[in-house]
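Down below is the structure, laid out as structure tokens.
Only one protein chain is missing; all other protein chains are in place.
On to chain A.
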Amino acid sequence: MSVWEYIKDKWVAICIGLLVCMLSAMFMLVMEVAMPVAVAVEVIFFAGFASMIGYDCFRKKTYYDELERTWEGLDEKTYLSEIIEEPGFYDGKVLYRLVKDNGKYLNDVIADQQREMMDYKEYVQTWVHEIKTPIAVERLLIENNRNPLTSSLEEEVGRIEGYVEQLLFYTKSGSLESDYLIQPVNLKSLVMEVIRRHSKMMVGAGVFPKMDNLDYEVLTDPKWMEFILGQILTNSVKYRDKKKRPFLFFTAEEEDGDMLRLTVADNGIGIPASDIPRVFTKGFTGENGRNLKRSTGMGLYLCRELCDKMEIPLDLQSRAGEGTELVLRLKRNRS
């Protein structure tokens, strides 16, 4: 609270005080009161007014300054109503009561929202769980009736499965609780599994996988990592350059300490330089996404989110027309 602003706010009271001093002085002059008496009365009047204003200013300034400091130091601003102290002056008490009530109201609203969000999340998770049964039935039906028609259906089922998986990981990524388990995993079999799971998509698009130097044990959650690599792979297939022979190259390189640099490179259409800074942003589709019209802007966002949770640095390099390279720095298992 600034003193100057306070004085500006109190100008009516201050004017009245000065007016009273002036009027009383004039009155005493007219009545020919002895000079020392008049001066004494004026001093008393003035001191009275000044101390009244000063005391009020001091009280409020102490209170509000303290309140502002508390606010600044608060990480969770909604807790203000819990921490705020009751002031000694009346108008402050009114404000205090309102802040308290408002806090209670806000907390109720937030709690309701959180409960709703939880219910929604739970429903989505149940839904994902439920939809896996019909997908499993479809897969079996296709397996038992192999022909060109079911072969094409299989590709679509694969896409549905991909979207369902993305949804599942999206509901997981936002929450505080995480169900990942870091464990030693063989990088080569992990990559092989990812390729196998997406083989239909890759063969259909004519994207050929290459692997080099992947025989390492790394520390990660296999399900999460399979999902992350699956998203990267799906992007490479989606944004392949039809004029070239598209490939996807997985290689690993040892780095200082216990780190391993896993690079997933493609020779696809690449990403325009202006879009690169925002590729990990939620919902960002960029120029490629707009041209292809089948981008959700979720893939790389989820990769970054999940990598952050597992503390795996994830970087992207790309040149339009040449290809894209995703780099993951994984921790090696040395035990």
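Everything that follows uses one rule, which is that a contact is a pair of C-beta atoms (placed from the backbone, for glycine too) under 8 Å apart; a residue touches a chain by one contact, two chains touch by 3 or more; residues count from 1.
Heads up, the rule we're going with is that contacts and distances are computed from a predicted model.
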Expected UniProt protein name for the omitted chain (select from "Stage 0 sporulation protein A homolog", "ABC transporter permease", "Nucleoside-binding protein" or "F420H2:quinone oxidoreductase, 39.7 kDa subunit") would be "Stage 0 sporulation protein A homolog"
Any idea which of A:3, A:39, A:52 or A:141 touches the chain not displayed? A:141
Which one, A:204, A:272 or A:297, makes contact with the chain that was left out? A:204
Decide which residue listed in A:8, A:69, A:129 or A:278 touches the omitted chain of the complex. A:129
Touching residues on chain A - with respect to the absent chain: 129-130, 132-133, 135-141, 143-148, 151, 154, 161, 179, 181, 192, 195-197, 199-200, 202-204, 206, 208-209, 223
